[in-house]
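Heads up, one of the protein chains got dropped from this complex, but the rest are sitting where they should.
Letters are used for the chains, namely A and B, taken in the order the chains are written, and counting of residues starts over at 1 for each.
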């Protein structure tokens, strides 16, 4: 009754008078019955204390025991842990411990151990799992062809080497600008040249040719895609090769002052040697040419400089050419 | 930070204004203090294993919380990855409110992000499943890549406590 009274009091101030009286009459009709049943209750106007409600018991689902307890000893582990996953103690039936502790204390166990969750695990790559997966992959592999076992053998048939690089990183994008780089290399001796073309080719490629190893290398990275760079490298090779066989008209105007090396064939010393050899020769008789070994020794002497070996060789050749008997 | 722009346009506006003024307002984390905890007089401050080891033990006694390739030599987008990691951490701790009882471990493998954490068993499994799906879905739509949550639950907060100081 006290409750109902206080409630009506509160409402009365807000509601209209007519409604209020009507409600009062209604409540007065009801009250006698209540009083008969219940004992007298004190009217407390001020307290709004609700009756004590029993807090609802939070129903907790029973936590299932770890799965590792129910695992058979001879289970198929590759089925229990098929892919990469953070460590979970309930799935791994190993008594693992991880963590640094002071001397004498046991390391933290595998349950609620964040350290074990951090480190990348290889539980899905156990030796049986690797063997199993490799067996499945084996049918996609092909053997290395016979007859190409050593480098010397494959060099004969496949002289060109193309080096490309793939990059793999943990990023949302698979593009890496470095992957566009293509290196094409081959031995210069695998291309066929004549003397003029070889000289011109080496001038065209510049420092892409390594003199010591006789290897020509093109590194291209100016196009955005790898395919384009590969095509560009082959284009460079082709263009240089074909251009080297072209003799421009101005190339004939190369004078003796422009020569990098001394060539016996186009110099005064050849004429002098011929003159000496053809001394007093009859008219119409075949001209005697100086021997090529003599020419070589002269070239060596002038190109490499005077040293004991070159001088001795030159001396021998001169003696041979002039038919001077050695002492 | 496009996802932030979509998320809270007002905040983005403020950020823009701030960046115009070019004043750096982040708190200074001094090396001699950050990641270290003081001993209380009652010796009742609970520390997890992660908290018990100061930062200079990373790589020796404890390992990293973020596993990605962006910090390595000659790698791409280190800053974006760091900011995304920060956002993921804030989002997960806020979504799993008062439930995360360890550091959040973010592993990036290929284009996927795997998030591992220790969660208290304070809510029903149904709610937990809902939260897992909710977190994965929202994060993957923001990061534009698959996100997987790999959680481990603990019965009580005290399970993760390593020592009291």
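Note that in this section a residue touches a chain if its C-beta (ideal position, glycine included) is under 8 Å from a C-beta of that chain, and two chains touch if they have at least 3 such contacts.
By our rule, contacts and distances are computed from a predicted model.
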Chain not present in the shown complex, as UniProt names it (candidates "Defective in cullin neddylation protein", "NAD(P)H-quinone oxidoreductase subunit 5, chloroplastic", "LADA_0F14026g1_1" or "Small ribosomal subunit protein uS10m"): "Small ribosomal subunit protein uS10m"
Shown chains that the omitted chain touches within the full complex: A, B
Residue, one of B:42, B:73 or B:97, that touches the chain absent here: B:73
Contact residue for the chain not shown (choose from A:63, A:105, A:163 or A:324): A:163
Per the touch definition above, residue among B:45, B:61, B:77 or B:110 touching the missing chain: B:110
Candidates A:247, A:272, A:293 or A:307 - the one touching the absent chain: A:247
Options A:193, A:209, A:232 or A:262, residue touching the unrepresented chain: A:193
Contact set of chain B toward the excluded chain (per top definition): 28, 30-32, 59, 63-64, 67-69, 71-73, 75, 107-110, 114
Contact footprint on chain A, counting only the chain that is left out: 84, 119-120, 122, 124-125, 127, 130-131, 133-135, 137-138, 140-148, 151, 154, 157-170, 186, 190-194, 197, 234, 237-238, 241-242, 245-247
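In the analysis below, only the chains that are shown with their structure count from here on.
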Separation of mean Cα positions, chain B and chain A [Å, integer]: 29
Chain A - residues contacting chain B, complex: 61, 63, 84-86, 88-89, 99-100, 108, 111-115, 117-120, 168-174, 176
Complex contacts: residues of chain B adjacent to chain A: 48-50, 53, 57, 61-65, 67-70, 75-77, 81, 102-103, 105, 107-111, 114, 116, 118, 121, 124-125, 143-145, 150, 152-155, 159-160, 162
